[in-house]
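Left out: one protein chain. Kept in place: all the others.
Letters A and B mark the chains as written, and numbering starts fresh at 1 in each.
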Amino acid sequence: MTTLTDTPKQGFRLSQLIYDTRYRSITIQVIATVLIVAALWWLARNTVANLTALGKDFTLEFLGNRSGYDINQRLIAYDSNATHGRAALVGILNTLLVAGLGCVLATILGVIFGVLRLSKNWIVSRLAAVYVEGFRNVPLLLWIIAIFAVMTESTPSPRDFRGENPVASMALADNVAITNRGAYIPEPLFANGLGDVEIKPGGVFADLYFNVSIDLIVILLTLVVSLLVVKLVNTRAADIQNATGVRPTTWWVNLLIIVAPIAALLWGLGFYLGKPELSGFNFSGGTHLRNSLLALWLALSLYTGAFIAEIVRGGINAVSKGQTEAAFALGLRPNRTMRLVILPQALRVIIPPLISQFLNLTKNSSLAIAIGYMDVRSTLGGITVNQTGRELEGILLVGLFYLLLSLAISTGMNWFNDRVKLKER
Amino acid sequence: MSELAIERQIDRSHMTISDEVAIQINNMNKWYGQFHVLRDINLTVQRGERIVICGPSGSGKSTLIRCINRLEEHQSGDIIVDGTELTSDLKNIDKIRSEVGMCFQHFNLFPHLTILENCTLAPIWVRKVPRKEAEDIAMHYLEKVKIPDQAHKYPGMLSGGQQQRVAIARSLCMKPRIMLFDEPTSALDPEMIKEVLDTMIELAEEGMTMLCVTHEMGFAQAVANRVIFMDQGQIIEQNEPHAFFNDPQSDRTKLFLSQILGH
Partner (left out) sequence: MTDTAQTVRYVRETMIPPSEPPLKEQGAVKWMRENLFSGWKNTLLSLVSIYVLVKLLFALVPWFWNSVWTAGSLNECRETLAVLEGLTTHGGACFAVISDRWLQLLFGFYPAESYWRPILVFILMFVALAPILFSARLPKQMLWFSMLFPFLGTWLLWGGSFWVPILVILGFVVGAVGFKVGGRFAGAFGAVALGVAGAALWWMVAMPTINGALHKAVALSRIDGTKVELIETLATNPAQIDAIEAEQAAVQEKINELTAEKDVLVVEMLAAREAGTEPSSDQKTAFNAIMDELMVERRHYTALGFTAFKLQQAISDANGLLANIEALPQWEADLPKAIQTAAEMDAALPDGLHNLVSVNQVPAGTSPEAVDALRAYLDADTAVLNLRANIETAYERLGTLGLAPVTSRDFGGFMLAMIIGVAGIVLSLPLGILLALARQANLPIVKGFAVAFIEIIRGVPLIVWLFTASLLLNYFLPPRTSFDLVLRVVIMVTLFAAAYIAEVIRGGLAALPKGQFEAADSLGLDYWKSMRLIVLPQALKISIPGIVNTFIGLFKDTTLVGIIGLLDPLNLSNSIRAAAEWNGVYWELFVFIGLLFFVSCFSMGRYSLWLEKKLQRGHR
C-alpha cells in the first residue's frame, strides 16, 4: 500500500476523460449534448420527411390569408375578411382578457376565503372549507361546463323580457339584463367625446391595427397624475411622522385628489351610461358579456381562488404565533399587527406559489374550447388549423405564445417578489 | 479548560509514531471565490500521530481537514495521503476516501437506515465485502463503541452521544488508516461529550493516526502528540501539547488560549 512515490507529472491520457474530475464533467456534457442534438435532429428529420411525404412545407404565410370565419367575442375590429393573423390576435387578446380578469377575481376570492377559513367563527370557517375543498377536488373542466350550463339552461331568454307582463325583468334598476345569451350591462359613453386615434403599423405588423379612444387615454393619464400626487402627500405625511411622531390625517386629502379631477374630467367629457334596451327579440346597446366569457371567468376564478385561499391560509399560518404575541406584547393593536408584522412576513411565503397559480390560471384558460370561448387556442390553434391544414405551424405558434406569456408573467412576478423581499431586510 | 478533565490513565503502549508518512501537504492554497481560506499550508503527519487542530472560528481548520478527503477541492499545492496524490483523478479520490475515515460535527448518520445498515453500507458497496462478514465487522466495532444493543434501531432513536459513537464505528468499519474528526463534540450536550471522547481516546490508544479539529483542550493535552494552532487560514504555531499550552510563543496563540482557558 505505502509505495510512497512522487506521482510523476504525466501528459494527458485518454482515461482522464472519464476518471479526472476536471475532464469528466466535460465528457459527460459533450456526450449529453451529442445525444440530445442527435435526438432533436432525428425528430426534425422525421418531421421534414413526413411533411414532404404529405406534400406540405413549413411556412407562416397562411397568417396573411383571408380567414373566412367569424369570431363573436372580440376586443378589436375583426370580420371574416380579415386575415388569420388578425384572428390569432383577436384570440390572444381574448386569452389575455379572461386571464387578467380571472387573476384579479381569483385573488380577491382567494384572500377572502383564505382569511375566512382562519376565522374563529366555526360556521364561517366550515363554509370556507367546503368552498375550498369542493372546488379544488373537482376537475376544472367540469366546473366550466357546469357553470356554463347554469347560465344557458336556467336563465331567461331575451324573449321573456318582452310583452306587457314579462316572465323576466332586468336587475339593478333596469340596468342589467341576465339572459341565456349572456349579460347585458350599461356601457360608458361620452357626449362630448374626443374620438379615437387609429394606429396602423405597416409591413409585417400590418395586422396590428387598432383604435384607441382618446377619452380613455386622458382618463388614465389623469388617474396616474392623481396617484403620483397622492404618493407625494403620503411621503410628506411620513416625513412629518418621522419628525414629530404624529401622522397627519391624510385620507380625505387623498380621496379628494383622486376623485375631484376625474369627476371634473368625466363631467367635461359628458359621461353617461348607455343602458341595454330590448329591441325586437334581443337587447341592443350596453355591453354584451357573453356566457362563454362569464362562465370561463367565473369558473377559472372560483377554481383558482380555492387554491389561492389555501396559499393565503398557509402563508398566514406560517408566521408563528410568537410573532403575534410579541406584537401584542409591544402594544400593537390587531389591525396594526396584521399590517406591520404578519402580512410582510406572510407575503414572502404567499407570493411565489401565488405566481404559479396565476400561471396555472392563464394556462387553464385554454379550456375555453369546451364552451366555445374564442381564445388563442380556439382561433389560431383551432379553426385556423382546421381550415388551412397547418397543424404543425399553428400549434407551434400557440405553444410559443403560452411559453412566452408564462415566462413574462413569472419574470415580472419574480421581479416584484425580489422587491418585496428586499424591502424586508 | 473544559470542565471535563481526562481522568483515566491513558495507555500509551501502542501510541508509537513510525517514520512512515501518512499525510503530506505541501504549499497548499485554497480560495472560496476571492476569499483566501487556506494559505500556504505545509504539514507532514507520520503514521500513528494524534494531531489536534484548534483556532478561532473561520480560521480554516475544518476546511483543512475536509481537503484531506476532498470534500473540498484545493487549488494549488499537493496533498499526498498514504502515498496517493490527491488530484482530480476519481480513482485516487475514491481510494483515499476509502482509506480515510471522517466524523462530522452533526454526525450525518443516514436516518433511513438502521445503525447496523449505516455501518455495513460502505463495506458492502465500496469494499465489496460479503454482507455476513460486513455485519460481523460492524457488530465488532459497535461493541467497541459500546452500543451493540442498538444495532437494529434507527439513528433518530439514539441520543447525540450515541449517534456520534455510531458515526465513529461507521467510519471504522471501512478499516481506515487515518481518521479525521471535524469538531466531533461541538453539537453535543455536556454530559455526552465524555462518552465520545472516551471512544476517541481508545482509538488513539490503539495507534490510529488521527487529525482532530476540536476545542476540547483536555483531550488535546491527554492524547495529542502535536497541537496545531491556525488563524486566518495559516498555521500559526505547532508544538507538543505540554509546551503548546504552557509556553505559547505567538501572540495570537496566547490571546486564543487566554480566551478559551481563561475563565
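The rule we apply is simple: a residue touches a chain if its C-beta (ideal position, glycine included) is under 8 Å from a C-beta of that chain, and two chains touch if they have at least 3 such contacts.
Quick caveat: nothing in here was measured; it's all calculated off a predicted structure.
Student: Which one, A:Ala32, A:Val212, A:Val225 or A:Leu256, makes contact with the chain that was left out?
Tutor: In the complete complex, the chain left out is touched by residue A:Ala32.
Student: Identify the residue among A:Val111, A:Leu189 or A:Ile369 that touches the chain left out of the display.
Tutor: The one listed residue touching the chain not shown is A:Ile369.
Student: For the chain that's not shown, point to the residue among A:Asn72, A:Asn121 or A:Ser284 touching it.
Tutor: A:Asn121
Student: In the complete complex, the non-displayed chain touches which residues of chain B?
Tutor: With respect to the unshown chain, the touching residues of chain B are 69-71, 90, 94, 97-98, 100-102, 104, 106-112, 121-122, 125-126, 156, 170-171, 174.
Student: Tell me where the left-out chain touches chain A, residue by residue.
Tutor: 18, 25, 28-29, 31-33, 36, 43, 46-47, 49-55, 119-124, 127, 133-134, 136-142, 145-146, 149, 153, 359, 363-364, 366-367, 369-370, 377, 381, 385, 391-392, 395, 398-399, 402-403, 406-407
Everything below uses one rule, namely that only the chains that are shown with their structure count from here on.
Student: With chain centres taken as the means of their Cα atoms, state the distance from chain A to chain B in Å.
Tutor: 57
Student: Which of the residues in chain B come into contact with chain A in the complex?
Tutor: 20-21, 80, 82-85, 87-91, 93, 177
Student: Once bound in the complex, which stretches of chain A touch chain B?
Tutor: That would be residues 1-7, 16, 18-22, 24 of chain A.
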